[in-house]
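One protein chain omitted, others in place.
So that you can tell them apart, the chains are marked A, B and C in the order they are listed, and the count of residues begins at 1 in each.
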Amino acid sequence: MNTPVPDYLADLLRNCKAAHGGELADYIPELASADPTKLAVALTTLDGVIYSAGDDEHEFSIQSISKAFTYAYVIEELGLQRVMRKVGVEPSGEAFNEISLDKTDEQQIKPKNPMINSGAITVHSLIPKAEKSCRAETVRLFFSKLAGRELAFDQEIFHSEKETAFRNLSIGYSLRNFNILESDPVEIVESYVKQCAINVTVKDLVNMMSVLVNDGILPRTGERILSHKTVRQVLTVMTTCGMYNAAGDWLANVGIPAKSGVSGGIIGVLPGQVGLAVFSPKLDRYGNSVRGIDIMQQMSRDMGLHLLEGVPSSRVIINDHDVKQIKPEVIVYKLQGVLQFTEAERLLRKLQDEKQCNHTIVFDLSHISLVNDVGRRMLLDGIDRLRADGHDVALIDPEHIIPDAKTDRDFEPKIYEDLEQIPD
Amino acid sequence: MNTPVPDYLADLLRNCKAAHGGELADYIPELASADPTKLAVALTTLDGVIYSAGDDEHEFSIQSISKAFTYAYVIEELGLQRVMRKVGVEPSGEAFNEISLDKTDEQQIKPKNPMINSGAITVHSLIPKAEKSCRAETVRLFFSKLAGRELAFDQEIFHSEKETAFRNLSIGYSLRNFNILESDPVEIVESYVKQCAINVTVKDLVNMMSVLVNDGILPRTGERILSHKTVRQVLTVMTTCGMYNAAGDWLANVGIPAKSGVSGGIIGVLPGQVGLAVFSPKLDRYGNSVRGIDIMQQMSRDMGLHLLEGVPSSRVIINDHDVKQIKPEVIVYKLQGVLQFTEAERLLRKLQDEKQCNHTIVFDLSHISLVNDVGRRMLLDGIDRLRADGHDVALIDPEHIIPDAKTDRDFEPKIYEDLEQIPD
Amino acid sequence: MNTPVPDYLADLLRNCKAAHGGELADYIPELASADPTKLAVALTTLDGVIYSAGDDEHEFSIQSISKAFTYAYVIEELGLQRVMRKVGVEPSGEAFNEISLDKTDEQQIKPKNPMINSGAITVHSLIPKAEKSCRAETVRLFFSKLAGRELAFDQEIFHSEKETAFRNLSIGYSLRNFNILESDPVEIVESYVKQCAINVTVKDLVNMMSVLVNDGILPRTGERILSHKTVRQVLTVMTTCGMYNAAGDWLANVGIPAKSGVSGGIIGVLPGQVGLAVFSPKLDRYGNSVRGIDIMQQMSRDMGLHLLEGVPSSRVIINDHDVKQIKPEVIVYKLQGVLQFTEAERLLRKLQDEKQCNHTIVFDLSHISLVNDVGRRMLLDGIDRLRADGHDVALIDPEHIIPDAKTDRDFEPKIYEDLEQIPD
Partner (left out) sequence: MNTPVPDYLADLLRNCKAAHGGELADYIPELASADPTKLAVALTTLDGVIYSAGDDEHEFSIQSISKAFTYAYVIEELGLQRVMRKVGVEPSGEAFNEISLDKTDEQQIKPKNPMINSGAITVHSLIPKAEKSCRAETVRLFFSKLAGRELAFDQEIFHSEKETAFRNLSIGYSLRNFNILESDPVEIVESYVKQCAINVTVKDLVNMMSVLVNDGILPRTGERILSHKTVRQVLTVMTTCGMYNAAGDWLANVGIPAKSGVSGGIIGVLPGQVGLAVFSPKLDRYGNSVRGIDIMQQMSRDMGLHLLEGVPSSRVIINDHDVKQIKPEVIVYKLQGVLQFTEAERLLRKLQDEKQCNHTIVFDLSHISLVNDVGRRMLLDGIDRLRADGHDVALIDPEHIIPDAKTDRDFEPKIYEDLEQIPD
């Protein structure tokens, strides 16, 4: 059989093609001459499998979508604290090309967030300068690594935008005036414009996004590119500032941290689940792709992807029929799913309520898919408490999901491979 | 044994008591005379179990925290569309007592969101008016129902605020001027001030929040109070507008949809997981409780609660050792965890890759904790595809987790209680 | 013969009647039902003679024009300093119904000027409260005194505006919140609305304005109503803030300190020269009478009335043929026009250049129309200097235009009635 995902994506485009309206970006001649019929969608899973449909080989300039990835790069290189000194994380409530400086901190005036132009130009200026190449080249190499292929600059777009980058140059000089930029704004703005002119396809975009979906590890190679903290920071600003002038509306209706670009692309990330990219050049009055928004909304609805849907997976950690007394003095709790605070709390509460009188309690962790730090600590704390009540405790943990199993009171529970190993 | 959660909460307060700084709210004499040493925290689990520590019986006026619950009430009563015509969902980027009208929609000027005063007063005005009581009384009854006990107005706070509600009266008349309020603003503002004067404890707050944690169903009674859509809307505005002037910063650092009040309370909700409430009267310059923020941050870190942490629970739907050929022509896939898009995609991809040649494929759903709509549809679609490849398909589903199991092609797979039922 | 001024005014209306466009004020039903064909103009000379044409007996509510006169009243009662603490004098650059608070002075937030509603309401609140009547009654009595007849409130307009004064009530509560208003804003706003509902004709308006034209003295009675300083202050704010949103444009094109009202009136004052009033109910989008502006522009052009035209009258203080040696040792300078700094400087320069060798110098002041303080001081200083050079000096001053003629060096020049009195 074949997985139905490609069919689903193709259906999505077919049903959407009807969506009319919107205008091509007109402030750059090259964008104004884009083919308005182009339409593409792509999706990456957590483990980096890519699905796509439509004009998925069509290249377009990445434009503002680049802001999210350059922000990630710079945080990784300089540390979050240094970047936060230069650019804030607050929604601006203004158009993307307003300078929107945050002046609440008298020590340091700074752009409100990295998703508006003033913030993105500042972020670009923070890229450590290589000796023989410009910052845009550093960006291109980074994006290429994420995309898994050599990306190139669209020279026509670059030169066209450079000639008319008056607004960005105005912003650049204003940033220089406040010493937010620390060197020649013309050079920085030109390099920033070049960053925006990197050509991508929707497949490139989802390949790039897979590192955000997968908590910083590029699934294709297994290499950690971004720290957990960096990923969370990037997703945060995509949540509140990614879609211009309509952060609240987008979060309410689509609920996916996102970023759009003026060439017609939109990306969306649901951490731990999927990354989405769409492309269609006609824009609404805010500069977002009309059909792109339509498709993203549809996917959010269809796939139940919404940041605030809740995390229902954690509802069950243990079923009653999974508590089994296998021997007179041994009771086994077969746990399943994930072990986070919510599940650990429920497990320990069950133990508290049931007041087992069996001497030995065994936790079977072989069906646990994931344990986070608080889950691990609570389980070990529970073991100490059970021992204080007079119980012995052991684990079945064939995959060493609790690697360094030692409690605060220095007790190390016995660990078995499976039920059969438990001695009589 | 006893669950360690109470000890954890007590520790949290002990470690925080050192946090100095902040000032009592001074614009109302009654708030200015609050006891600054009071400190309390409470937590509700998804199933409505309450933990608390510190001054958890101390009553204080609910103030702006009421905004979230009244918003929920009004959406439920009038429908989201009617409420959205009156109040938007965008971050305001301004202080809570700025009127912050959104004028982008020329048809209808409206407050930017329901978490600022102008929006909350408008929301209050939408409460259907009972014949013999004021709107504040409707609110009090609703809050009491959520809290599980009879809440009361703090008459001193109410009268004190009413006398000095100049700013809110100014806002009220301005809203009346734009016809956002449709009747006497003095009456509405007074009733709104009364809403803010309802007394609660942190335990009341988490009881009230359990309905938001649990997707609209009050866990204590099992009654559905709010629709799924209402809960999502409330959580959305709490995410982007709950903490004044610092939405982005809060989301980056704490990552929990929240709401604070000027009497010193803060609530935070992670849907499907926990609800948190803290209380400490001293405020920072934005009007948020200083120690409250400190404790919320600590809990977010300790418990791994962050909206953008990702949903790692879904990583495993099927282990290799859970695929078992139990008979020459029958293979069983034992699934576990939740079945959403991500997991369904992975399952169907596995089937595609493995190209089973066994005639009959059985999906064992007895360890699945939850299936959402897209998971169900993808599974059924996969079944049709497997049948098109010549397979027979059956389910083990003792708890009828796929209730109406019929595919688009009208095939109804056989359903067994357990493995033993499968005939040779 | 008859003076041509009435014919001129009648012509003006005839030629203007063609001016179309504009809308009746619609925010109050009573104003919306005004007769749009009404058209009137009136003019007062410096000495209080009134000319008028058109519907000059038609009464209309004074509305915002009242702001200028109440401001004058309050400065006169409380002193400029106390009023300046509450209301500034800066152009607001915003609509008249914006609150436009000036926050540059951290000590005292205050409305930017008295010509916007927030400023005018604050000014109204400063009227000393009489025991048995409201502030509006104090205003009515003051306006009646200026107008020379008993003015009355338009009760329908008053009640209609009071019912819909939401915007002003909003402003009032905001002013109360900042303690700019110091008592109940509802009472103040209602009284302010009543002030705006005083009925006047264009003839009443120019009668009222004659006190501003004539430097504070009511020409009809000769009574000093306002100090010189008060008049200058009122004219200053009329210059920069009288015509909403278009102060610069108005000053450039019309050049007359002015104030308009929403019922369709406009007044204009050129100090020392004329006062003008026009009435026509249809308004442009800024709230100024369309035909009123047209007529004011025409009058400014026709009559050469422009604040920045310069003061050409002073060009000649002395003609060469007016210096006459009447006796061998006596030379007479016949001066004419006014004697201010400019003229005095020119006279003294002439004396310096000419180095008269005649013993006695006589200044004939009988053709001088006016001497201001600096002119007087410079003339007396010049007399001392001439005496130091060895001259004797005398004055011909039949009307005692230099009342207390004594120099710094205690010299008192002889004063003659006419040339004939000069002894040989």
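List of remarks:
FYI, contacts are C-beta pairs under 8 Å (C-beta built on N, C-alpha and C of every residue); 3 or more make two chains touch, one makes a residue touch a chain.
Keep in mind that what you see is a predicted model, and the values were worked out from it rather than measured.
Listed by label, the shown chains that the missing chain touches in the whole complex are A, C. When the whole complex is considered, the residue among C:150, C:302 or C:412 that touches the unshown chain is C:302. For the chain missing from the display, the contacting residue among C:53, C:74 or C:241 is C:241, taking the whole complex into account. From the options A:2, A:108, A:144 or A:174, the residue with contact to the unseen chain in the full assembly is A:174. Contacts to the hidden chain, counted on chain C, fall at residues 1-5, 45-47, 49, 88-93, 104, 113, 215, 232-233, 235-237, 239-241, 245-249, 251-252, 255, 257, 270-274, 302-316, 336-338, 340-342, 345-346, 348-349, 351-352, 367, 369-370, 372-375, 378, 381-382, 385-386, 388-389. Panel shows chain A; residues 166-167, 169-174, 176-177, 185 of it touch the chain omitted from the view.
Methods note: only the chains that are shown with their structure count from here on.
Viewed as a network of touching protein chains, the structure reduces to a simple linear path. Superposing the C-alpha atoms of chain B onto those of chain C requires a rotation of 180 degrees, given to the nearest 5. Computed from the mean C-alpha positions, the centre of chain B lies at a distance of 64 Å from the centre of chain C.
Spacing of chain A relative to chain C, judged by their CA centroids, is 68 angstrom.
Across the assembly, chain B contributes no residue in contact with two or more other chains.
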